[in-house]
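One chain of protein is taken out of this complex; the other chains stay put.
Think of it as A, B and C in the order they're written, each chain with its own count starting at 1.
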Amino acid sequence: MWFEDLLISLKQQIVMIAPEHFRPVFSAMLSTIPILSAFGGLFAVITLVERKMLGRIQNRYGPNRVGPGGIFQPIADGIKMLTKEDIIPFSANQFLHLIAPLLLLVTAMLGLAVIPFGHKLVAVEFEAGILFFFAIGGAAELAVFIAGWASRNKYALLGSLRAIAQMISYEIPLVLSSVAVLMAAGSLSLPEVVEAQAGGIQSWYIWTPWGFLGCILFLIATLAEVNRSPFDIPEAESELIAGHMTEYSGFKYAIFFLAEFVAMFAMCALTATLFLGGFHAPLPILDFIPGPFWLFAKLILLVLLFIWIRGTMPRLRADQLMEFAWKFMLPMSVMNLVTTGVWISLGGGVFAWVVGAVMNAGAYFGWSRLLSQSSRVKPRVYRYAEETKANV
Amino acid sequence: MNLVFAIIALITLASAIAAMCLRNLVHCVLCLTVTFTGIAMTYLQLSAQFVGFSQIMVYVGAVSVLVIFALLMTRGGNELNLRDWNPRHWLIGLGTGLLTFGVMATGIFKSSLTRSAAPDSKTESVKTIGESLLNEYVLPLEALALLLTVALIGAALLAMPERKTASSPHSDRPQTKGDPTN
Amino acid sequence: MNDLISYIWLIPGLPILAALALTFWPVAKRKGAAWLAISAMALSFVISLFAFGAVPRSAEEGVVTRLIHNFTWFDVGTSSMRIGWILDPLNVVMLVMVTFVSLLVFIYSMGYMEKDPRFVRFYAFLSLFAGAMLGLLIANHLLVLFMCWEVVGLASYLLIGFWFQKPSAAAACKKAFITTRIGDLGLFIGMVWLYGEAGTLLFYDAGQGCLESSSLRLIASLPGMAGMTAAATIGCLLFFGAMGKSGQFPLHVWLPDAMEGPTPVSALIHAATMVAAGVFLMARVHPLLTYPDAGTQALSFITWVGAITALIGALAACAQTDLKRILAFSTISQLGYMMLGLGTGGVAVAMFHLITHAFFKALLFLGAGSVIHGCHDEQDIRYMGGLRKIMPVTFATYGVGMLALAGFPLVTSGFWSKDEILHAAAHWHGHPAPFIMALVGAFLTAFYMTRQMCHVFFGKNRLQERENASEEHPVVPHESPASMLMPLRILAGLAIIAGFMGTPLFPWFQSFLEGGTLEWHGTALFHGSTLGLLIGSSALVLGGLIVGWWFYSSLVFDPLRDKDPLDEKLPAGWFATLRAKFYLDEFYESTVLEGARLLAMGAAWLERHVMIPMMPLFAFGTRIMSWITRFWDEWVINASFDRSCKGIQNQSERVSTVHTGNIQFYLQIVALGFVLLAIIWIWGGGQ
Partner (left out) sequence: MDTLIPYLLLSAGLFCVGLTGVMLRRNAILILAGVELMLNAANINFVAFWRFHPGADDMSGLVMVLFTIAIAAAEAAVGLALVISIFRHYRSTDPEILEDLKG
């Protein structure tokens, strides 16, 4: 608490410096700039960590030339990106080509606005904060489309369409699995969701049967939503060069990269908020350590998990990916909602836990068995929007 | 009328007009998206956050993407075929639109309903919305759920490739248009 | 312990869950399916026992304490639909009885249905039935009761038609379903009426329920039909449902045919539990029938129907040759006794007989099943005989059941419960006829049961004399497996001791059901006519037994060769009438069905002989008319008409150019129309 209070009073003091007319703007800037700079810094660190970790997983060193152990690699990368030539394809729409990466970055960063970093430490406190998060996330699809379409490149367009299809498909289980948490917390406001999980590690939602399943579904959907491996088909190098980013270079490419990472951070922060107790310490004794520390710790742990997954899992095929979303994720998340309802109506407790666990486990095993029975391995069927072009 | 609203309204209207006028269909849809966003901003202006975010989520996140997909699946993105551009037709259409607007505006200005000032602070509460959805409006809600299910299935069925009737894969589609002499 | 009431739904819930699980059960896992159903039933039984312990006894005469748990099912606008569970002495004894008999029948079926290919489905249906029946018992809401009632009917339909490959079974299940549905129509109308008058269907709701005095006073004060009060009319309508379900006189025809189902089904559904549902329903709504201002017509109606049913069932049972049909008619007869007891004596009398009857009738049916199983699916009693030595356990237990049904004095439960009914009927103020009919029925009961015993267990075995029996593979009867005999033994014990719950000396059962202090009535036997009635009915029963033995003893009578002694003694045609169940099926065939057929034929005749000859006349008339009109047309109208037609055509051609088929154009028109209307509205003084 003390840390958050300190920050808030500090901010109030600083705002007083500004002339009265500019205070609202100044206050907003004071809220946003620390968040943006923190995540910018985190981006730099995580790119390095990712490359290092992937290197370890693949039995090589990773970057180790710039600075001791390669720790200045992000700076070198930044300089390289900035000084590269910015190429715009001849027939591309210049304005849209420029606006796409910016739009993507903006949507990714706007999501951070509603994440509570500590007690009362949230940039904008909406009553329907999580709805804002998902609404803004939906706009990212549009940015991806603009990027793909403005590039005037078949691969870019195909890649962006794939990405949109994937993002829309996985948005449904993403939202549904978070609805379970909202039902339990009884609010759409993220600070209240976090408050509902106060009191140490045992009151985190991940320990409930629906929270557990919901968290797993949410993480999988998050992977797909931010196009991380194993769901990185839209930019699969071997198939589509780099998807919607094919025609981008230099600083715009860097912005894409940054947007992708920020989106990932925002999603991880949301996961931590929804399922892992947000900024709460795992043990009440540890409350003296400030909330932002815990949130970032959880966030970084989740990001490391993502990197680990990227290092180990093979990429899915496009049709497998869609089938997984519609045939497995969606029914499971709906089932999870039912379980949550049962849990709430039973009022929690051991009995509710057992019932919920049995329902979810039964649904999981039953459904996956049914799916594995019905889908024997068969050759892939190619299907195009215009099947009979040759006919016309 | 405050400045923010004026800007929002201008952008919304301008992009709506652009959406209905531009030749490149993809540009049309992008402008449409801006319009939808503008409308959502208007909702926020009217302190209806929940509805505003729902608007963004549904229209910007889903409907416009849907429209884009439909455009691309129907060879959209091409320039509009203007082989029979008919200025008279356009003039009549525009005239009708303007007339309608004029009549509506007159009605708005003449009505006494619009004079009342807003209550100072009106906040929307998600809880109240939810409660009224499940109490007063539970029947419409259920009907809507049914409608959405039917729409989902119907849309999937409609957009499915037409079923092959004959065994030969090339004889399944009726020829493009009836005979040209008609 | 009082919060048990909120978990009471588990009693029907467990079997229904089991039924649900068995629906998806792999067909090959037969043992597991049976054990699942049995364990669910056993759990229900245990909970029922707890519930039995939890029901509070009231010390005050005529006041019954009830545990009630009402809750909101769903909201419709501002009003809400509330349903609830109830636990009172009336249904708790039924709960224990139903769960217990069901449990035994479930166990028994493991042996009986062993070789059936649809074993799992059988248990699913049985569990569904048991769950619905238990739901019916605990319902505190007439609509819930009605829903369970219908599910019970459905389960009965499915189980009668379980061997649907037999045409007779398929016909029987349809018949049962349709016949009971006729009764249910009355029940439904009564229910709607009750809801309309009382505004609620909850039985007990802290003074607001439809069986509590405030609504009863209202209903009893309203006029009904045929000069009765609304309460009596509703009671009669509800009784129609009970008539269908409990096989009362005009609607009893489905019950003998229902014996096409597997024997455990007959034991569970068509003897012990489901057919008792009608009696239970009437017992449940008994306050409605006995409310002081309500009039006694409904009760008299019930009494008369019960007496007639008791007599007719007993008479028909005397002449049947099918082992199970005899039992079916005896069930009808005993249900008639219950209704008679309900109408004359009240809830406790009827319920006492219901409980004892459930035990010994289940015993008899399970014993019959054992006999049929042992005789390789032979059901005709003329081909049995001599089974006393071959199936000793079955014989002993069946004998106990038979004596209980006949009402063998002092030691059997049937004696005590039937005596209660006779006692109540004797003191009825309406008319002496029901009492006399009941006495005759009691005599006949002893008689036909003796007849059946003599046929089945005495003499020598005649199974080899069947027409299709072959010399190489002699059909040898055998005793049944242990899983079938165990329930028989238990039920035989109960058929004896259940009667001692409610002897006049120590009427525990009556006081449990109706409240009041429990005392040892040492001298109760010598009050008024009690002792005389006891002796009289004992004499009747013994007489029936002796006459039966005299007629049918294997020393004097061989069923396959001799004519039935009753046939010889009675005037010609009487026996045939009895055997044909008073030709009631034929009667329905010739009235209801024939009526419909006649109607159709009449219509056809009218068509053929009236309408067709008239046709030329019509045609002629029409032709003349047409001549006249043609003249009128051609010379008067056409001249002017043609011209105007031409004009319209020309105009419409012009108009049709507007009808372009272009939606956008239409929309334009709509928009312009809107503008026009708005202009009229704005400048036309509208505000």
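Criterion: a residue touches a chain if its C-beta (ideal position, glycine included) is under 8 Å from a C-beta of that chain, and two chains touch if they have at least 3 such contacts.
Computed from a predicted structure; not experimentally measured.
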item: Chain C, residues in touch with the chain not shown (by the definition above); value: 661-664, 667-668, 671
item: In chain B, positions touching the absent partner; value: 1-2, 5-6, 9, 12-13, 16-17, 19-20, 25, 28-29, 32, 35-36, 39, 42-43, 46-48, 50-51, 54-55, 58-59, 62-63, 66-67, 69-71, 73-76, 80-81, 89-90, 93-94, 96-98, 100-101, 104-105, 108-109, 113-119, 122, 124-125, 128-129, 132-133, 136-137, 140, 144, 147-148, 151-152, 154-159, 161-162, 173-174, 176-178
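The criterion applied here is as follows: only the chains that are shown with their structure count from here on.
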item: Contact-graph distance - origin chain A, target chain B; value: 1
item: Innermost chain, taking as reference the mean of every protein Cα atom displayed; value: C
item: Farthest-lying chain, centroid of Cα atoms versus that of chain A; value: C
item: Intercentroid distance (Cα basis), chain B paired with chain A, Å; value: 29
item: Inter-chain centre distance, chain B versus chain C - centres from mean C-alpha coordinates, in Å; value: 60
item: Distance between chain centroids, defined by C-alpha means - chain A, chain C (Å); value: 62
item: Chain B partner contacts - residues on chain A that touch it in the complex; value: 96, 126-128, 131-132, 134-139, 141-142, 145-146, 149, 157, 161, 164, 168, 171, 187-188, 383, 385-388, 391-392
item: Chain B contact footprint on chain C (complex, rising order); value: 75, 664, 668, 671-672, 674-675, 678-679, 681-682, 687
item: Chain C-touching residues of chain B, taken from the complex the two chains share; value: 92-93, 96-97, 99-100, 103-104, 106-107, 110-112, 135, 138
